[in-house]
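First the structure, then my questions, so here it is.
The other protein chains are all here in position, but one chain of the complex has been omitted.
Our next item is subunit A:
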Amino acid sequence: MTDEQPESARPEQGAHPAEDAGTATGADTGTATGADTGADTGTATETDAAAEQSAADAPLLRLEQVTKSYGNVAALSEVSLDVHAGSVSCVLGDNGAGKSTLIKIIAGLHPHDSGTYTIDGEPARLGSPREALDRGIATVYQDLAVVPLMPVWRNFFLGSEPRVGRGPLRRLDVAEMRRTTRRALLRMGIDLRDVDQPIGTLSGGERQCVAIARAVHFGARVLVLDEPTAALGVKQSGVVLKYVAAARDEGIGVVLITHNPHHAYLVGDRFVLLKRGEMAGSHAKESITLDRLTREMAGGSELDELSHELERSPAPPPPGSAA
């Protein structure tokens, strides 16, 4: 409960409609990126068709009827979600829909109350983020992904630092860390000239990309992204989505948490809709259009009613037009 409160109190709540409008106007850039990534997937699916087939049977990660309450406030009730290798599962929902609770359960920050959480077919109950990481589940948080004052290369290896030497001389392999950081970022298509700069000097999109590259480098099999595009402009969002697609093409199962159906539809293979902690729908990409997704996300029938109420009553012809 205490974790949910600050979220719902965040000022960004009010900014959402405006942001969605912004995305709509930038749809051109968005679709361009989508076309690129779409082509990539095409080739990937052909080569990995066999792998896909078997992966489809056994999800990397599966939530069934998972429920979580904070005190006597139910934050999440009976939510189910499958994550397959090389595919993107999107979790859509408005603020307070339970998206961040879902992340916290997947990432091992909070245990769930009931339902089952299986990783590779085995029931799991994660006690800490470290346990989740050890089982190949990496989470990239929107605002707390990095330590701003630390250099890029230190951030990149934080928590998994390679070392050389023995005994008291056991030390960080600094040269290797710098080199690897540069290489891993280049592999994801990010060119940083200076990995020694504090990561706080990078833009929001670049920071997200470094965090994604880090997760990929450390062999994450499941990558959970918390609102990766929420604080970004249209162009930066496109860049981040491209890295999401790149991660997917490396065979990673991606969980993309977002409130933006346009972004979700560009990269997503499955869409789970959350509303006030409950599942409001689960669709494969083939079975739903962007329009429908947007409408469901916005409230479906509620929206119909609203548009009906807001409709202009037929205006009388302007007085001057008679002449």
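Definition applied: a contact is a pair of C-beta atoms (placed from the backbone, for glycine too) under 8 Å apart; a residue touches a chain by one contact, two chains touch by 3 or more; residues count from 1.
Convention: contacts and distances are computed from a predicted model.
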- Among "Acetyl-CoA acetyltransferase", "SCP2 domain-containing protein", "NADH-quinone oxidoreductase subunit J" or "Xylose transport system permease protein XylH", UniProt's protein name for the complex chain that is not shown is "Xylose transport system permease protein XylH"
- Per the whole complex, from A:G96, A:P111, A:P129 or A:G233 the residue touching the absent chain is A:P129
- Item | Among A:E206, A:D269 or A:E296, the residue in touch with the chain that has been omitted | A:E206
- Item | Omitted-chain contact residue, chosen from A:A74, A:M150 or A:A231 | A:M150
- Message: Tell me which of A:L60, A:V88, A:V195 or A:L223 is the one touching the absent chain.
- Response: A:V195
- Task: Spell out, residue by residue, where the missing chain touches subunit A.
- Result: 107, 109, 129-130, 133, 139, 141, 144-150, 154, 157-161, 163, 170-172, 174, 178, 182, 186, 189-198, 200-203, 205-206, 209, 239, 242
